[in-house]
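The complex appears here without one of its protein chains, the remainder shown in place.
Letters are used for the chains, namely A and B, taken in the order the chains are written, and counting of residues starts over at 1 for each.
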Amino acid sequence: MNYIGGRDLKDYFKMNVQDIVADITTNYLTEELFLAKDFGQLPDRSQIIHIISELRQVMFPGYFSHEKLDCTLAPYFIGQKLAIIFESLSKQVELALLYNKAEAKENAKEEAERITVDFLKELPKIQKVLLTDIQAAFDGDPAAGSKELVIFSYPGLYAIFVYRMAHELYLRNVPFIPRIMTEHAHSKTGIDIHAGATIGKYFFIDHGTGIVIGETTIIGDNVNLYQGVTIGALSTRGGQSLAGVKRHPTIEDNVTIYSGASILGGDTVIGHDCVIGGNAFITSSVEPYSRVSIKNPDLYIKGKSQDL
Amino acid sequence: MNYIGGRDLKDYFKMNVQDIVADITTNYLTEELFLAKDFGQLPDRSQIIHIISELRQVMFPGYFSHEKLDCTLAPYFIGQKLAIIFESLSKQVELALLYNKAEAKENAKEEAERITVDFLKELPKIQKVLLTDIQAAFDGDPAAGSKELVIFSYPGLYAIFVYRMAHELYLRNVPFIPRIMTEHAHSKTGIDIHAGATIGKYFFIDHGTGIVIGETTIIGDNVNLYQGVTIGALSTRGGQSLAGVKRHPTIEDNVTIYSGASILGGDTVIGHDCVIGGNAFITSSVEPYSRVSIKNPDLYIKGKSQDL
Partner (left out) sequence: MNYIGGRDLKDYFKMNVQDIVADITTNYLTEELFLAKDFGQLPDRSQIIHIISELRQVMFPGYFSHEKLDCTLAPYFIGQKLAIIFESLSKQVELALLYNKAEAKENAKEEAERITVDFLKELPKIQKVLLTDIQAAFDGDPAAGSKELVIFSYPGLYAIFVYRMAHELYLRNVPFIPRIMTEHAHSKTGIDIHAGATIGKYFFIDHGTGIVIGETTIIGDNVNLYQGVTIGALSTRGGQSLAGVKRHPTIEDNVTIYSGASILGGDTVIGHDCVIGGNAFITSSVEPYSRVSIKNPDLYIKGKSQDL
C-alpha cells in the first residue's frame, strides 16, 4: 500500500514510512485516548478564542475594533454581537457536553442553548465588575496614566476579564471550555487563574507573569496581587482523590500580596487588610490587619564579588 | 425592536436578548469610559505590532523575512521600509496624541510626523546598541552557539529590542504606543520592561520569564539579568500621586543579578561590579564590588520524605 501518493520523495523516506505509519497506527489502536473521538467531536479552541474576542468587543466597544458607537447605534451593535456569540458559543457548549458524556444526550442542544443564554444574561453584571477592576488598576499603578490604557494594554485586566467569563461557564458545569479560555489567557499573560476560583470586585493584578490562583481559592474585594504570587495547594499528591476538596487558601478583603509570595493550603486564611511582603512563604492563617515580611537581611554580603 | 435581524435563533435567546442589550446599553451610558471615544479614535494595536515587525526587518534584514540583501540593494530596501514605517507610525502617533487631549489639537498631524522622523533618526544608533546586546548574550550564555541564534530566537533580545524602540517614543511623550509595544513583548516573552526605564549597552537577559523592570529604573552598561528578577517599587499604594516619582532602583555598570532576586525602592543603588545571588531580596543599597547571597542552608532536610 502506498500511503504517500505520487509525491517525489527520497527513497530513504519511502523505505521507512510504512513502518512508521504502522507503528503509529498501532499506538492509536492500543490506546483508546487517541481514537475515542468517534462518539463525539471536541470543542474547537480557535472558535473559543474568537468568542473571547467577540465578548471583549461587547464589553469594551471601540477599544479592540473600529466601530464608532453612540447611544442610538449601541443596541444594534450589541444585539448583533450577542446573536453571533450565542450561535457560536452554544455550538461549542453542545460539543463539550456531548463529548464528556458517554451516555446518549438527546437534550444536549437545548441544554447548551439554555446555559449560553444564562451566561449572556450575566454579561451586564460582569461588565460592571470589570469597571471596578479597571478602577483598581488605575488606583494601584502610578504608571497607569489613564483608564483607557488599562483596558487597552494591561495583561492583568485581560486575564481577569477572561477569568470572569470562564467562571460563569464553570459555575454551569460546562466541560473543557472554561479551562481552554483561562489557558488562553495564561498563554498570553503568564497569569494562570483557574476558572473555578471565586474572586471579588476591585481586583488588581500588576505585571502578573507567574501568578497562579488555584481552583478552590476564595478572594474577597479589593485585593492586589503582584507578579509571581502563588495561591496554591500544599500538596497535590492525592491526585484525583482531591478533586472537589478545598485545597487552596482564602484571601479576605483589602489584602495586598507582593511579588513572589506563596500562600498555600485549603485551611489558610489571610485576614482582611493584611499586607504580605515579597517572597513570603505562608502555609498557615494570618490575622486581619497583619503585615508579614520575610526577615530582611538574611543575606551574606561580601566586599569584592567572587564567583557565586 | 428586533436587534438580531432575521437569524433563526432559539426562542429562549430571543426572549432574553432585549433585556441584555438594554442592560449593556445602560452600562455604556452610565460609564463614559465605554463611549468616550467620539472625540477620537484609539491607536490600533495590530498596526503597532506590525510596525514592530517592520522595524525588526530593518534592524536585522534577512533574519525575519526573505530578502537577499547586498550593499547595492540595501539602501532601496531600507528606504522603502522606512517610508512604510513613517506612514504607518505617524498615523498611530497622531491618533494617540489626539485621543489623549480633550482640547482640540490642530497641529497633531505635524507633531506626529515630527516625532516619527525624530524616532527614525535614532534607528542607526539603536542598531549599534543592539549589536552590543547580541554580543553580551553570546558572551553570557554557554548554550548560545552563535550570534545568529541570539538574533533569531532569544526572547531576551526580542524584549530588549522592543524596549529600545518603545523607549524612544516614551522620551517623546507619545501616549499609549510605548506601553502597547512593551506589553506585546511582555506577552511573547514574559519579560516586562517599562518603556520609561533607562538601560545601558551590553544588556543581557537570559531565559527572562517573570522579569519586571519598573518605569523609573536606571540600569548601567554590561548588566546581566536572569529569569524572575524584579526591579520594582517598595510599595505602590500611593497610586497616581506617585506618578513621576523615582520609585525603582538604580543598577550600576557590570552587575549580574541571578534568578528570582528582587531589588526594590527608588533610593536603592546596586553599586557597580556587584553580583546578586538567586532569590535575594534587597531593599537598601549595596556597595560596589559586593557579592550578595541568601544564607544558603536555611533548609530543613529530613531523611525519608513525607507530605509537605
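Brief remarks follow.
Here, contacts are C-beta pairs under 8 Å (C-beta built on N, C-alpha and C of every residue); 3 or more make two chains touch, one makes a residue touch a chain.
Computed from a prediction, not measured in an experiment: that's the story for all the values here.
The chain not shown here is touched by just one of B:22, B:49 or B:149, and that residue is B:149. Touch with the chain that is not drawn comes from one residue among A:25, A:53, A:107 or A:198, which is A:25. Listed for chain A, the residues touching the missing chain in the whole complex are 1, 3-5, 7, 9-10, 12-13, 16-29, 31, 33-35, 37-38, 41-42, 44-45, 99-100, 175-176, 179-180, 183, 186-187, 190, 192, 194, 196, 209-210, 212, 214-215, 228, 230, 232-233, 236-245, 247, 258, 260, 262, 264, 273-275, 277, 279-283, 286-287, 289-295, 298, 307-308. Panel shows chain B; residues 58, 60-64, 66, 68-71, 74-76, 78-80, 82-83, 86-87, 90, 113-114, 116-117, 120-121, 123-124, 127-128, 131, 134, 138-149, 151-155, 188-190, 206-207, 209-210, 226-228, 234-235, 237, 256, 259-260, 278-279, 294, 296, 298-306, 308 of it touch the chain omitted from the view.
Everything below uses one rule, namely that only the chains that are shown with their structure count from here on.
Separating the CA-averaged centres of chain A and chain B is a span of 23 Å.
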